[in-house]
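Heads up, one of the protein chains got dropped from this complex, but the rest are sitting where they should.
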Amino acid sequence: MRLEVDITGKTFRSAAGGTHEVLAPVKFALQSGEVGVLIGPSGCGKSTMLRIILGLDHDFAGHIARPPEARIGMVFQEPRLLPWRSVEQNVRLAAPGVTDGKLSELFRILELDAHRSHYPGELSLGLARRVALARAFAVEPDILVLDEPLASLDDALAGRLRDEIATLVASRPVMTLLVTHSLDDAVRLGDRLFFLSPRPARIVAEVPIGIPRDTRGETEIAAIKASLAQRTQGDRIERDVS
Amino acid sequence: MRLEVDITGKTFRSAAGGTHEVLAPVKFALQSGEVGVLIGPSGCGKSTMLRIILGLDHDFAGHIARPPEARIGMVFQEPRLLPWRSVEQNVRLAAPGVTDGKLSELFRILELDAHRSHYPGELSLGLARRVALARAFAVEPDILVLDEPLASLDDALAGRLRDEIATLVASRPVMTLLVTHSLDDAVRLGDRLFFLSPRPARIVAEVPIGIPRDTRGETEIAAIKASLAQRTQGDRIERDVS
Amino acid sequence: MLRLLSFALFLVIWWIAAFLVGGAKLPSPPAVLQVMIAEASSGALFLHLGATLARVALAFTLAMSLGSAIGYLMGRVKLADRLGDPWLILLLNLPALVVIVLAYIWAGLTEAAAIAAIAINKLPTAIVTMREGTRALDRSLDEMASVFAMPRWRAFRHVVLPQLAPYIAASARSGLSLVWKIVLVAELLGRPNGVGFEIGVAFQLFDTPRLLAYSLTFAAVVLVIETLLVQPFEARANRWRPRAA
Amino acid sequence: MLRLLSFALFLVIWWIAAFLVGGAKLPSPPAVLQVMIAEASSGALFLHLGATLARVALAFTLAMSLGSAIGYLMGRVKLADRLGDPWLILLLNLPALVVIVLAYIWAGLTEAAAIAAIAINKLPTAIVTMREGTRALDRSLDEMASVFAMPRWRAFRHVVLPQLAPYIAASARSGLSLVWKIVLVAELLGRPNGVGFEIGVAFQLFDTPRLLAYSLTFAAVVLVIETLLVQPFEARANRWRPRAA
Partner (left out) sequence: ARAADTIRLAVQKTGTFSWELAAIRSTGLDKEADLSLEVTELASTEAGKIAMRAGSADIILSDWLWVSRERALGAKLTFYPYSSALGAVMVPAASPLQTLADLKGRKLAVAGGAIDKSWLLLQARMKQDGIDLKSEATIVYGAPPLIAAKALDGEMDASLNFWNFCAQLEAKGFRRLAGIEEILPKLGAKGAVSAVGYVFDESWAASHKDAVARFIAMTRKAKQLLVTSDAAWEKVTPLTGTTDPAMLKTYRERYRDGIPRRSIDDEEKDARVLYRVLAEIGGRDLVGPAPELDPGTFYHAVPGD
């Protein structure tokens, strides 16, 4: 399985008139088992790119080759839960095949046990985001798309969930696209980092991380981060750290 | 001006039946010019506390003394913009007194110039959050309440905006309540940090920071953080760092 | 409890009003009740009410389901909206009388003609309401459903329908009342039974107690259905909404 | 453009249908047009149409504003809802004929009685729709308005009203059509002019071309208003909505 993204441009026409160029030509590919990370300033076009890749927006120039039968699990930037369905129903509706055991495990990991029967309106934002994570995990996706999945969570929980994502990615051949503002998350989870320019977004640097995820210790991570920081000073990051 | 919070308890009845105790007794006070920071695990009851303090929820046990005539500026955890009004209208509706100059300045700082006439549906989440910040700043509040204002923003922008908040707080006698998951933000902005327990939330530690905000350099901040980390290891943080 | 009280209040006001203006202008509750009982014990009430209710049920179901489907389509597909809109406005603004008369002329004084005519009268308002509801649907939830590859029906049932619920409720309530108003005209003009027929007769004889007896019986039936069926169901369906202050 | 095409299509279908079933059962478009022109050139059309439009406008405005206000109240305040609900159901399900007859009996065969009766018929459906809309309001935006101390009116205009807009649109469209159906009955029963009066005359003579001529004139007026006024306005008001696919 392979995801090929070849966007040559994307422009929005705003309601007030006027056009906004959001994506410059962007081209990359991702293999099964790989974690690609998109990092870029707020409003540069990351979410737009994800929507195009997932086929939610057809109004763009370019071409996307997505494995046709792939199951998709997505964490949107906002939770996008159904307010009229309980937490459990929300997950089950997206993942009808999920077993009771799997669901219980997910809820335990995400610390949602007490909220199974709550409606989304009765959740805090952090809880709602976790439900969105549970939903994406429950479908056992072939493509996992995460748009800032760990925002609004406290550090301890965010750390635990990051490890869970790593576990999931390691356990099955899943292709992952992660959008994040946290370099730490990017370095800990990513196989290839795509640094994006401000709007219109293009890839200013593609940084593969050679060390396998499970062997990255705190020292390696610190080293990668340092090297990244150094490169970013020189404004244009070129090739391959690690 | 002084804000006195004395909540003795808050319980939600969920729609599915069953009650959730969200707040344990919580008591603190805040002076004009002070920045109080609430830090606690996701879902512990921070937003609920803010809603009670602002008088949006009357169904609680306890008492809140809020300066009656105080103008409030609030950044909710989700942007809560009016989808049918443009960015500029959204700000002007909340702050009818704002001058054109002030507005332009705000939009410049928050990098929203290109989006003045956009509707919220045409914004990225980060942009929407910035509009919410602009709105809260535009009212020139006496009480500023920020519920994770810097989530979903890239680090560079978040840093600049944190400085803006500091500037605002310094420029006028405004009383600030900040909810954040970022210890860094807390230490850089706060005068007093309230560490909350998991639900039902109570204050496990109140940590005043003695060094004035504008004199906190990187070394001081690192020191405070280290001392905090140390205390948190011992699980119960007691009194006064710095 | 409160509802009952409010209803009792209504009766009291009516009674007082009847007392003040006189029975000729407004029959008092007991006078109307007496007619109701008389008609009920002769069985005529049930006969006519039954006939009318059957027509109402059929026409209502027909118009609501067809109208909702068309309205949904017009709300979703711009082309359908553009094409359908002039027809819709025309249909909306065709007088009930004309539709009923034409239906009878074409299809004879038959039950089918009556029901079709009633349904056609209700149809456009169902379309209009559902179209607005569909236009107001939240696209971000649609996207969610599509990303998670929810089957059409499941997405419709769990994502779309709950958003349309308030529109359906509004359209059903005012629609039932419209169907009821129209069925009476249809019965007046070409049916040998039903509440409309009886009201027509009562009107010709200017028998106001009878007029009110038949009118209120239907209202009573709806009141009972609302109280026992619709409102508990709605309360359940709306459990998720934050409680009003 | 498409709308025009669709309208032309309607005329063609009508014409063919008239040709097939014969002029006695369905007059052809030219036959109806001829009557329209004749009535227009004699001035009668404008006289009657004017009278009816005035009644429609008055009753509609009255019912919509009052009904929306009550519906809003009932949607907001639970107590008002509980108390008002039985009355509402009763009012919804009172036949138009009965309301009109009672109004004429109490207030005389006057213009005021007619307009009041029409308004009362439309009132409950306006209430029902607005109540649903109010119940579906987004509380988080209310909270925003209250935190920023928006004055009541500004909050209503900018926070609440846009959320109610689709309900108002639905209620206005189907409401106008209801008012139009009812005004005809009111004119038929006790007014000396208006389209309903003319339709009554045409009906007594079984003059179908005339019946259609008068019916369609109103539909045409609404069609023009919709096309030139309402829809451009709606398009503007809905600019913020993500465009449909």
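Of note:
Order of writing sets the labels: A, B, C and D. Residues in every chain begin at 1.
Here is the rule we use: a residue touches a chain if its C-beta (ideal position, glycine included) is under 8 Å from a C-beta of that chain, and two chains touch if they have at least 3 such contacts.
The model shown is predicted, which means the values in this text are computed figures rather than measured ones.
For the chain that does not appear, the touching partners among the shown chains are C, D.
Of the listed residues C:L26, C:L62, C:L83 or C:V101, the one in contact with the hidden chain in the full complex is C:V101.
Remark: the omitted chain is touched by one listed residue; of D:I105, D:A165 or D:A220 this is D:I105. Think of the hidden chain as still there; on chain C it touches residues 24, 101, 104-110, 113, 187-192, 196-201, 203-207.
Along chain D, the points of touch with the absent chain fall at residues 23-25, 101, 104-105, 108-109, 188-192, 197, 200-201, 203-206.
Here, only the chains that are shown with their structure count from here on.
The chains touching chain A as well as chain D are B, C.
The centroid of the Cα atoms in chain B and the matching centroid in chain D are 49 Å apart.
Work out the mean CA point of chain A and of chain B, and you get 27 Å between them.
The residues of chain D that reach two or more other chains are 239-242, listed in rising order. The set of chain A residues that touch two or more partner chains comprises 15-16, 78, 119. Those residues of chain A lying in contact with chain B across their complex are 12, 14-16, 18, 20, 39-43, 46-48, 77-78, 86, 111, 114, 117-119, 122-127, 130, 148, 151-158, 181-183.
Those residues of chain A whose C-beta lies close enough to touch chain C in the complex are 51, 54-56, 71-74, 76, 78, 80, 82-85, 89, 93-96, 119-121, 135, 139, 145. By the touch rule above, chain C contacts chain A in their complex via residues 140-141, 143-144, 146-150, 154, 158-159, 162, 237, 239-242.
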